[in-house]
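Removed: one protein chain of the complex. Kept in place: all other protein chains.
The block that comes next holds chain A.
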Amino acid sequence: MNRNILTVIIPIVFAKFVLCTVHTGSAQPLFEDEVGVERYIVEGRVFPPEPNEASNWQIDTRIHINGGEYIGFVKNDGSFTVHNVPSGSYVVEIVHPDYMYEPVRVEINSKGKIRARKVNYIQTSQVIQVPYPLKMKSGSRCKYFQAREQWRVTDFLFNPMVIMMVLPLFLIMILPKMMNDPETKEDLKQISNMTKMSDFPEMSEYITAMFSGGAKPSASKAKQVKKRQ
């Protein structure tokens, strides 16, 4: 079983952490269920997320082994040691509320030999070693929030609704003028008929109608007279 899996060539993309690739293949059975009485330490160093991090990041940084089965804390210089760990295979995580760190799998065999490799949950037998004592560097800042859309003129102009309104306007107003075509004019007339504001009440009329009550017919008559002229 191991033979087959180990023929997988480790891509060079991971070379950032690779010191050497192990081809022995005995990795998985070697570290299983040999929990002895001997206790070992897991050590390493956490590098501050930003070179000159002002707040004391050490207090918020914790080292979790197997999801908190063993917990370590960071000293002022960033170094950490987790004591009293029996032999076995562990996932070491650096927990910080604002920064992400890549977890590392640390394996301690029954003789106390320790090696570290990248965590791969899918191909569990793939071994890409990383240096031990561990050197943990922050990947990036955790992104927790969505950016709130801000009101910008360009946003407004490129808004589909606005484009929908402006573009036809452009087509209706400008294009027909560009091409003096009787057929298009016919179409235009049709459109303008549709959008005629004829059924829109005149404000002044409305108000006079409201106050003078029965004077309505005369007002409309006056208008008709105007039009006739």
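As a working rule, contacts are C-beta pairs under 8 Å (C-beta built on N, C-alpha and C of every residue); 3 or more make two chains touch, one makes a residue touch a chain; residues count from 1.
By definition in this document, contacts and distances are computed from a predicted model.
Not every chain of the complex appears here, and the one that does not is recorded in UniProt as "ER membrane protein complex subunit 1", selected from "ER membrane protein complex subunit 1", "Large ribosomal subunit protein uL24m", "TIP41-domain-containing protein" or "Snf7-domain-containing protein". Residues of chain A that touch the chain left out of the display are 39, 56, 58-60, 62, 64, 66-71, 73-76, 81, 83-84, 89, 91, 93, 95, 97-98, 100, 119, 121-122, 124, 142-148, 151, 160-161, 164, 167-168, 171, 175, 179, 181, 183-184, 187-188, 190-191, 197, 200, 202-203, 226-227, 229.
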